[in-house]
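With one protein chain removed, the remaining protein chains of the complex are shown where they sit.
We call the chains A, B and C, going by the order they appear; numbering starts again at 1 in every chain.
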Amino acid sequence: MKKLSIQNRIENLEKVAEFVELFGEEHGLDSKTSFELNLILDELVTNIINYAYDDEDKHIIEIVLEKSNNTINIQTIDDGEEFNPLKKNEVNVKASLEDRKIGGLGIHIVKQKTDDISYERKEGRNILNLIKKL
Amino acid sequence: MKKLSIQNRIENLEKVAEFVELFGEEHGLDSKTSFELNLILDELVTNIINYAYDDEDKHIIEIVLEKSNNTINIQTIDDGEEFNPLKKNEVNVKASLEDRKIGGLGIHIVKQKTDDISYERKEGRNILNLIKKL
Amino acid sequence: MEIQSGKIGDYTELKIIGRLDSNTSLELEKELTGIIEQGETNILINFEELNYISSSGLRVFLVAAKMLDKENKKLNFCCMKDFIKEVFDISGFTAIFAIYKTREEVIK
Partner (left out) sequence: MEIQSGKIGDYTELKIIGRLDSNTSLELEKELTGIIEQGETNILINFEELNYISSSGLRVFLVAAKMLDKENKKLNFCCMKDFIKEVFDISGFTAIFAIYKTREEVIK
């Protein structure tokens, strides 16, 4: 199990990328899996930093990665406003260019690149657990 | 005279902002002048970082601020591709919304907020001197 | 920069706090274009606590204004500090946007 705590600053996405790279090396993940883990966490953490907080205070975001036999468990924890990505309407990626919405791709990508997602709100914190099969 | 050297990373614009603030405090500039100095340097340095380099190498950008009786002299030096902002076509800020271009505001703002600009290309470097009257 | 969103009358209000520059403009661009794509056309941008804006911030409002223009709507601003209003002026934004002194004037 590998943990990372970062402050809600967009520059810290670099730390997330380094963290995932190290995790990938330690567990001998192939480059595609490492890329997708980085992408999933990038989307989730970018959203937390951009949307979860209404104040200008410092907040800590926690990330946990754990490899078992043939899955990777991903967890993010934040103390931002309640937000359950499972309840968010899906973006229509089949719309024609004219009708196509520019936003909404982040959560869509996270859903497509994971095999299971569960959300919990507990003691003022969002806890998101994701499973990615290998 | 106050000098700052930074690497071509967009995060370093924070250092530019701090540098200008300090310069303003040291010379008792009012908040509007400090804001405009920050804005001018922000536009110039952002452009250098974004447009001047075709490689992924590290480059040093130099900034000099100097106050005389009733002017502030601003200088930027970079080793990026030759670029003379005085030769750039002016954006039409009077266009209707439909015809209005999204880009080109940076250099326009720099020209509006300074009183004189001169450009020199010397030994592979762009040297821009700007004068702002107080 | 922080963005606080709320409602005033029929308007969705975005209060922008701090510095709007090349490090923060993407966050605002996503939020503002997201709101417009969801069909919101009455939008008030509250600049009361905005201390800094650069051309990277200004371009976000041009992008949004072009989207709203298709619905024949203008983007509304209030509570600008003088030095920021001046940047709007020299950028030709005063003609493109609806600029108010106070929040209350907007909903009148």
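The rule we apply is simple: contacts are C-beta pairs under 8 Å (C-beta built on N, C-alpha and C of every residue); 3 or more make two chains touch, one makes a residue touch a chain.
Just so you know, these numbers come straight off a predicted model, no measurement behind them.
Note that of A:L22, A:V64, A:I109 or A:I131, the residue touching the chain absent from this view is A:I109. Only one of the listed residues, C:I8, C:L26, C:I90 or C:I107, touches the absent chain: C:L26.
The residue from B:I10, B:V64 or B:I117 that touches the chain not shown here is B:I10.
Seen from chain C, the chain kept out of the figure touches residues 22, 25-26, 30, 56, 59, 63. Residues touching the missing chain, restricted to chain A, are 10-11, 13-14, 17, 31-32, 35-36, 38-39, 42-43, 46, 93-95, 97-98, 100, 102-103, 105-106, 108-109, 112-113 (touch as defined at the top).
Chain B residues in contact with the hidden partner, per the touch definition given at the top, are 10, 50-51, 53-56, 101-104.
Keep in mind that, in the parts below, only the chains that are shown with their structure count from here on.
Between chain A and chain C, the least number of touching-chain steps is 1. The chain closest to the protein's centre is C, with centres computed as averages of CA atoms.
Of all chains, the one whose CA centroid is most distant from that of chain B is A.
Centroid to centroid, with C-alpha atoms defining each point, chain A and chain C lie 29 Å apart.
Per-chain Cα centroids separate chain B from chain C by 25 Å. Between the Cα centres of chain A and chain B there is a gap of 37 Å.
Residues of chain C found to touch two or more other chains are 23. Shared contact sites, meaning residues of chain B that touch two or more other chains, fall at 11.
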